[in-house]
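Omission of a single protein chain aside, the complex is shown with its protein chains in their original locations.
Coming up: subunit A.
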Amino acid sequence: MACYEDSLVPDLFVLYSQLLLSSSCMLTFFCFLQLLNCVLRELLEVKDVNKNVLPVHLNGLLQTDDRIALKEITRQLNLENVVGDKVFGSFAENLAFLLEALKKGDRSSSRPVLFILDEFDLFAHHKNQTLLYNLLDVSQSAQAPVAVIGLTCRLDVLELLEKRVKSRFSHRQIHLLSSLSFIQYLDNVRSQLSLPQDFPDTKFYDEWNDSIKTLCEDQLVVDVLQSHYNSSKDFRSLQLLLMLALSRVSASKPAIKPTDLLEASRVCMVDSKANILHGLSILELCLIIAMKHLNDIYEGEPFNFQMVHNEFKKFLQRKSHSIHNFDKPVVIKAFEHLQQLELIKSMDSSTAKIQKEYQLMKLLLDHSQIMEALQKYPQCPTDVKQWAMSAFG
């Protein structure tokens, strides 16, 4: 996190100095909001700015509508049409009031307002992008000092803006992309797992930090972290992995072992569908193998229940000794269970006029997933396994 702060804080200082000029900027990053908050907090404390600047925090996930967003702005700025918690007036009235309030001030006497829009791309989906247009318009017009900071994960966020909104944007973008090398990644792991300096028990503090140091030098651990680094460099997935590894620490075992990390990595990388396939009954598994054969023969064309049942019956007649010949309704019930688990999906959206045995379905599992699941399936009958591996059912 420290490396981000170093790059971010100077930019924000620059921003502040131009705050008096009113401006807008976009921050694209793949990091927590907390980072921005702590940087802002630093900024606001250090620069003695908190006496002056009015921050307004908006979030695209919460304020899904311009009306809600406007009410939130009015509430946070404590304008006169707010009593306690309720905001009075209709959307148009509130908007007019807000714009008037913002435009009336001038650079010398009024307090600058800092709008921070989290999940900025969601604001671009509002109707007509009214809020964005008005905010950026006010920020561009040189009256009350207003700055707008947008935070988003999408790199193409500017494409989402309408032409008139884009023209009012100052096109200042700060990209916070993770460009860590593997060595820095390892250092990060070490620092995350180490206890902070102010930990009360100094003996435990020393023991723990030493164990972490040896852990990070272990080859097994380095391999696990390398494979994680290769799939994604971001901190969130790293935190997940470390969280799972830490959860194995207990009072009787006060240290992380390399096997813990290996186990945690295995849990992170597991295929969830394979886990679900493990719990299916034998009849359901046979249906899936029948569907796989149909997919092989007809090259992925959609099938219906009758075809699957036919294929299953062929298997029962020819090769099976262990599977009982179930009645059709029992097989339909197994088929419907697979549908509920979303392992198969109906192709057409309107299911009104077609009987359920004839509705066309698609299998949402891969060939390799099925074969792998069969290997791990407990007590799988041999004839079922052989049927699955045979080429033409």
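As a convention for this text, a residue touches a chain if its C-beta (ideal position, glycine included) is under 8 Å from a C-beta of that chain, and two chains touch if they have at least 3 such contacts; residues count from 1.
Everything that follows uses one rule, which is that contacts and distances are computed from a predicted model.
Trainee: Tell me the UniProt name of the left-out chain, picking from "Pyruvate dehydrogenase E1 component subunit alpha", "Origin recognition complex subunit 5", "Oligosaccharyltransferase complex subunit ostc" or "AP complex subunit sigma".
Mentor: For the chain not displayed, UniProt's protein name is "Origin recognition complex subunit 5".
Trainee: From the listed residues A:158, A:180, A:195 or A:323, report the one that touches the chain absent from this view.
Mentor: A:323
Trainee: Among A:111, A:154, A:213 or A:367, exactly one should touch the missing chain; which is it?
Mentor: Looking across A:111, A:154, A:213 or A:367, the contact with the absent chain belongs to A:154.
Trainee: Out of A:240, A:262 or A:371, which touches the unshown chain?
Mentor: Spelled out, the listed residue whose C-beta touches the missing chain is A:240.
Trainee: On subunit A, what residues meet the omitted chain?
Mentor: 32-34, 59-65, 68, 72, 85, 121-122, 153-154, 236-237, 240, 243-244, 247-248, 250-252, 267-268, 270, 272-273, 275-276, 278-283, 304, 306-307, 310, 323-324, 326-330, 333-334, 340-342, 353-355, 357-358, 378-379
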